[in-house]
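The complex appears here minus one protein chain, its other protein chains still in place.
The first chain written gets the first letter, and so on, giving A and B; residue counts start at 1 in each chain.
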Amino acid sequence: MSNDHYLVAADPDAHVELAFCADRTRGLAGGRPWFLMEHSTSAVNWQPRNVAKRPGEMLRNSLVHVARGADAVCFFQWRASRGGAEKYHSALVPHAGTDTKVWREVVALGRVLEALAEVLGTRVEADVALLVDYPAQWAVELDSHPSVDVEGLDRAHALYRAAWDLGVTVDVVPPSVDLTPYRAVLVPTLYLLSDHDATALARYVEGGGHVLVTYFSGIVDEHDHVRLGAYPGAFRDLLGVRVEEFFPLRREESVRLDDGTAADVWTELLQPAGADVVARYVDGPLPGVPAVTRRTVRDGVAWYVGTRLDRCGTHRLVRRVLADAGVDPVREVPQGVEVVRRVGSDRAYLFVANHTAEPVDLPAVGTELVTGAPCDGSVRVGAGEVAVVRQAG
Amino acid sequence: MSNDHYLVAADPDAHVELAFCADRTRGLAGGRPWFLMEHSTSAVNWQPRNVAKRPGEMLRNSLVHVARGADAVCFFQWRASRGGAEKYHSALVPHAGTDTKVWREVVALGRVLEALAEVLGTRVEADVALLVDYPAQWAVELDSHPSVDVEGLDRAHALYRAAWDLGVTVDVVPPSVDLTPYRAVLVPTLYLLSDHDATALARYVEGGGHVLVTYFSGIVDEHDHVRLGAYPGAFRDLLGVRVEEFFPLRREESVRLDDGTAADVWTELLQPAGADVVARYVDGPLPGVPAVTRRTVRDGVAWYVGTRLDRCGTHRLVRRVLADAGVDPVREVPQGVEVVRRVGSDRAYLFVANHTAEPVDLPAVGTELVTGAPCDGSVRVGAGEVAVVRQAG
Partner (left out) sequence: MSNDHYLVAADPDAHVELAFCADRTRGLAGGRPWFLMEHSTSAVNWQPRNVAKRPGEMLRNSLVHVARGADAVCFFQWRASRGGAEKYHSALVPHAGTDTKVWREVVALGRVLEALAEVLGTRVEADVALLVDYPAQWAVELDSHPSVDVEGLDRAHALYRAAWDLGVTVDVVPPSVDLTPYRAVLVPTLYLLSDHDATALARYVEGGGHVLVTYFSGIVDEHDHVRLGAYPGAFRDLLGVRVEEFFPLRREESVRLDDGTAADVWTELLQPAGADVVARYVDGPLPGVPAVTRRTVRDGVAWYVGTRLDRCGTHRLVRRVLADAGVDPVREVPQGVEVVRRVGSDRAYLFVANHTAEPVDLPAVGTELVTGAPCDGSVRVGAGEVAVVRQAG
């Protein structure tokens, strides 16, 4: 299992998208380590504006891939070519040769990876699954749907971002995996789903699991046939809601919920059928109609959100769902600091990537492998840097 | 004669566009009743954002079609399909079945139409014609023209909207119809016109008619050949103006007239040749040049406007032209309330559609057919509702 990953320069959250892709690759690998087959030392050549990496950014990108399961870090390309379509794609050896920022950072990466050799083969631990599926993503992007603003991975990125901000590591996995190891399962707009996978999710909740489903999920079966009766077909009974009609919003239209949250793109005419109402619309086309619901199912809980909450509302809801499920963040971390653990048979490796412009101190006991320094209670991670602390397992 | 009509969700004035299309269908039917062959119970599936109809909106749409001459109200489609490209197009029976807002409103519509059976075969009365022509519309949208901002039906919708706001019912007809029954004729950017139809319009004015022509009208004959000599070729003598050169405006450029009106898109170098000047430009490329003119022709009047007046200016001008022509609004109606009469041999039917969020009371004597209630002097029409009062003919 391998991945080619390139940052999208126009995306201000490109480092979170990197983490998502790494977790998705690991999910496709069944949790086993994987290969980063291609990334770049600096700019690429196929975007409108090919932004170069800042000092330290290539190393930070590389180590976040490793933190999330990569056991190899490779690049396109060895030497920047004189001619052809890819001559402005960055390389290990740039046009300007080896007396360059790029080459010095490549050499430094080699040294760091050598120091991390013992991480090889260890596994990332995660208490939360995020269900993402290629056929569902392709199907939801077909035309003649209720709204062009329902984009394939929009809610996947939104729920992932909320977990990232909370310092919670998630496995990004297809819906067919065994869900029993997880304390909570996030289901972002999983439009297409087989009855088999839908039943498995219901069993998971009945067995005590917690699940959060967003709008336009479970609508069609694996043949892209709508499940008749009220929406959201496959999840109607599990969620205890009955949606009779979609009410997409106009471009730039937004609505308010009675808990103060803002939302856009999507609303729907929903009636509870077993679920409790968590929040309702106060304006828009459906004032008074439930927007967020929660149903207790034996020991489990099934949440539903029928609209596109803004970033703040998504963050609040995911925090509440995960807290309800007893998910612990790895640790309390400052904003912009990314923390992931890889765990071996008798040791664990705490990766701390500092995406901020200030140094941070985090509690840690063990040995920091990049520098070789001991950590007697805390580790300091410089602005833009990454620390890897070997801990007792 | 029939029409398929679907609301465009992104158009805030979609209900006025519905009225325009209904009047245009009746115009093509020579004033006879027609068939609404397709419309929708709620959202369609082919727009970027397919907005659902609000409660009562489908009934209101249906009855406005009837008010403007439809003797049948049909739908696409009977039952929402499980698969295929149109599965998210609304239907009489939605995916969620018959315990739904949509189905209940369909049943209610059936009852109301039954109560209106006696309206069948009656005719809409109108004192004003609006000339719209498919060949002219197609020709004005050809490329290599002075400005892409001169769009096929732009002025047709603008003049129609002004009449709608004034409560004046118009017949939307091709230029070849007999104009003698009308008190006034509106001619929105009728780019292409045969000599025969131009002569008929001149005869109409000479016979006491009132006409309002907007810019880029009468320019080419039916072979798309420019009429040489000054513009607006076919209407130059009738209007008493001589335009030697078009001066389109830049994107987002606007000009002011000396009566305070704003305008955009189009100006032209115009000299009066028999017409009186009503308003002049005060800025832009042609300060001091006439923008609006009026020529008395025996008992008739010919108005010309050489620029694209804004909505307020268009409203003021149309009101003045219609008042000058002695056109009476059906009655004084509050803003957002639509009033149309269908007239039979011994009875008339007053349709009142209330597009506002408040109930309105209008003077009426007769029987309200939807409820069966008598009207002894006035009829109350709830927010979003439609009343149909049978009156003595």
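The criterion applied here is as follows: a residue touches a chain if its C-beta (ideal position, glycine included) is under 8 Å from a C-beta of that chain, and two chains touch if they have at least 3 such contacts.
Model, not experiment: these values are computed from the prediction.
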Candidate in contact with the missing chain, chosen from B:H145, B:R256 or B:R319: B:H145
Among B:E118, B:E245, B:E332 or B:D361, the residue in touch with the chain that has been omitted: B:E245
Touch criterion as defined above, residue of A:E86, A:E141 or A:E206 at the omitted chain: A:E86
Contacting the left-out chain in the complete assembly, out of B:V8, B:A85, B:L120 or B:V226: B:V226
Hidden partner chain, residues of subunit B it touches: 143-149, 223-226, 228-231, 242-251, 269, 285
Hidden partner chain, residues of subunit A it touches: 9-10, 42-43, 45-46, 48-52, 54, 80-83, 85-88, 90, 94-97, 99-102
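Simple rule for what comes next: only the chains that are shown with their structure count from here on.
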Distance between the centres, which are taken as Cα means, of subunit B and subunit A, whole angstrom: 52
